[in-house]
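Would you mind keeping the following structure in view while I ask a few things?
The other protein chains are all here in position, but one chain of the complex has been omitted.
The block that comes next holds chain A.
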Amino acid sequence: MDRRPDLQGQGRFKRRKMEDTDSRNSAESDDDGGVKVGNFAQPTEVKPKKEDLDARPSRHTEGIDQLVEKTSKRKRKKEEDAEEASDPYIARQHEEPVPKKKELDPRANPYLAHRYEEPAEDEGSYNGYSNGYGRPTNRMNGVSNASSLARFPRHKSTAAMAKNAEDGPNNPFSGQPLSSQYFSILKTRRNLPVHQQRDEFLQMYQKSQFLVFVGETGSGKTTQIPQFVLFDDQPHIQRKLVACTQPRRVAAMSVAQRVANEMDVTLGDEVGYNIRFEDVTSQKTILKYMTDGMLLREAMNDNNLNRYSTIILDEAHERTLATDTLMGLLKEVAQRRPDLKIVIMSATLDAQKFQSYFNDAPLLAVPGRTHPVEIFYTPEPERDYVEASLRTVLQIHASEPEGDILLFLTGEEEIEDACRKIRLEADEMIREADAGPLTVYPLYGTLPPNQQQKIFDPAPPPSKKGGRPGRKCIVSTNIAETSLTIDGIVYVVDPGFSKQKIYNPRIRVESLLISPISRASAQQRAGRAGRTRPGKCFRLYTEGAFKKELIETTHPEVLRSNLSSTVLDLKKLGIDDLVHFDLMDPPAPETLMRALEELNYLACLDDEGNLTALGKLASEFPLDPTLAVMLISSPEFYCSNEVLSLTALLSVPQVFVRPASARKRADEMKSLFAHPDGDHLTMLNVYHAFKGPEAQANPKQWCHDHFVSLRALQSADNVRQQLKRIMETHEIELVSAPFEDKNYYTNIRRALVAGFFMQVAMKEGNSKTYVTVKDNQNVILHPSTVLQTESDWLLYNEFVLTTKNYIRTVTTVKPEWLMDIAPTYYDITEFGKGPVKSALQRTIDKVRRKEATKGRKR
């Protein structure tokens, strides 16, 4: 294997192609880095004393700032690698002569700032944030002094004081004069239900470290509470931030935008957001919306979360894996940091559970603006819930007064199918029975955003003047249950099912299954009908079934998922005692054991369960450990560029599109890209073709023609860039073998084995079935595979549990590789008697024979 330099030499062409895209990326990243340039160009780094601030006119400092920012921007454009060159002195010396005297003071030098930092900030800078966020600017302080916030006692303010500050005339945080738009929004804001209880909230917030806040959707908690906290907590004086976590990226983005408007600041300044692959914050930011996963990631480098003075966990009732982990972590952090305040916001009745979990924290409940909802059950169970739900929708359309309909179904296919059928039937009704027009919109997670946006369109007008009013019908998965709020819904149709992820640690299969919802979920669904006026909820099951067959609350994600990623995160967070880690719902021991074992086989944990170097590196990637390990070890196989693309492709939704109307054509197009060795390589071919000049000329058309999803490919591209950046910071080489090399694809397949060696199936005799290694599950190939020839050993990406057990996205591998690359997992003595063991034994014998003959020849 000493051909490595040779390979690299030949691979120049290939690599150049990759680098082309890369240079574009790095240009972009420079752009991001530019924010830092701005940072350095602050007038003073030192935290001034309060008297100093009072003395200095605030307008003046502002002037400096604007100027400096302009300069730094210009500089950024001029110099590509501006970071070193952006000496704030040069910038200031000819732009701003006034504070010259100050500049001579070494304390003003930002590069020496660490010498003069106060102990409070020391902790922050220790975690590597000293030159970025959390760094107060004295502009901020100066402004706040001039503004109405100046005499705000921290943690002693009242609603009246805040009201005063909000009324202007200047923005209390940025010092700018407030716009008229601000005041019009302020008016609506003050009508929100939460606003009535601002004083009550402040008192409770000031009194205790934890606070549980319950407000139904529409109470305005997500946008208002963080602002209430800002006025009282004053993070800018503390050189800290207020964080508000959201389970979903889209929510974090849109709420941040809304709050920025409400506070009359630009998004990214005082209010920003931070999601997995996007960071829209600056040194000015005092309120940051972020995904819960992001905060967890920050906690890995900053175990005490020193950057934050208050952390608000929103939508805690959704109980995502990251929220649950974060809650467990915050409970520990709160003991170490008594100054940290934590607000838990939830939308449902489960509040007591949160309360007792957080050491009997005080509870504040704000009623939402809801109207009564009448609930109807069927007298008999329904034979077919899809058909029954369609009939119900049409029945409502025919006989109920005006108002939109929300129907809950389980999956994309079911929803699209239902939409089509409702449209057909509705057309007939309009023709025959003179019914009003009915527009139908699907809604599910993988729907493109512009189509998701359509659900907010108003219902269609009557087809003729004086005719019956039109209405819209939204057919949705359970995203419309809590996360998305659609006004105007009056009728809800609830068949009582949703798709839920369930993990079985015994056979290591994570599957999405249609399962009955919980009573809490049903309640939540019904509540959607009463947003604008009294509504009706039609449940397609009997009242008896509601009471007997539905469970109380939905199982939180932590009980339903593979925990290997979470365990790796926890280990990185420094939590070793996983047994007594105080999760709200601790997982089953078997699930945790399985996760530990998987990480051990992946060499992320050693035999004592300590994090290895590989494990530390793997935890840096926002990926499943399997994928992360595959990516990290890919340079050993001379194909890290390709594996990087593949990793990105595997972490986005399905690339291939197969519309019901053109299945045959779609399959033909897919066969164009097919690689005889399997689906992974086929996906890689698609990506390479997509990045080719022909496709890039008109990507939209190209994707449409080739039945691939433009959105999936674009997001794969985006993910690839982000992952590449992480690889570069950790100095993981990006290499490729030349395309002509006969081992080009073999290398990639071998690299796949390095991560996915635990997901391998072996053919059983002469039949079409396969059996998974170690777990001994009988599986068959998913019909979507491109694999034509039959192969003895397959590596699979996904195990799909339906009537038949399918393995999806497969690639052929060789047993020699398995034993070569993952010797501990494929230790023959560990296997029980069976076909797998004998097959492995045969392979060992074969290898031995080969070596023996080789030796003889010599």
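Basically, a contact is a pair of C-beta atoms (placed from the backbone, for glycine too) under 8 Å apart; a residue touches a chain by one contact, two chains touch by 3 or more; residues count from 1.
Going forward, contacts and distances are computed from a predicted model.
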Inset, instruction - Write down which listed name, "Mediator of RNA polymerase II transcription subunit 20", "Mitochondrial import inner membrane translocase subunit Tim23", "G-patch domain-containing protein" or "Glutaminase", is the UniProt protein name of the chain that is not shown. - result: "G-patch domain-containing protein"
Inset, instruction - Could you tell which one of A:E412, A:E597, A:E620 or A:E764 touches the chain left off the display? - result: A:E597
Legend entry - Hidden-chain contact residue, picked from the options A:G168, A:P362, A:G488 or A:P516: A:P516
Inset, instruction - May I ask which residue of A:A361, A:I375, A:I430 or A:L583 touches the chain that does not appear here? - result: A:L583
Legend entry - Full-complex contact with the absent chain, from A:P495, A:P635, A:G755 or A:P815: A:P495
Inset, instruction - Since one chain isn't shown, list which residues of chain A touch it in the complete complex. - result: 381-388, 495-497, 502-506, 511, 513-516, 540-542, 544-545, 549-550, 555, 559-560, 576-583, 585-597, 600, 607, 609, 801-803
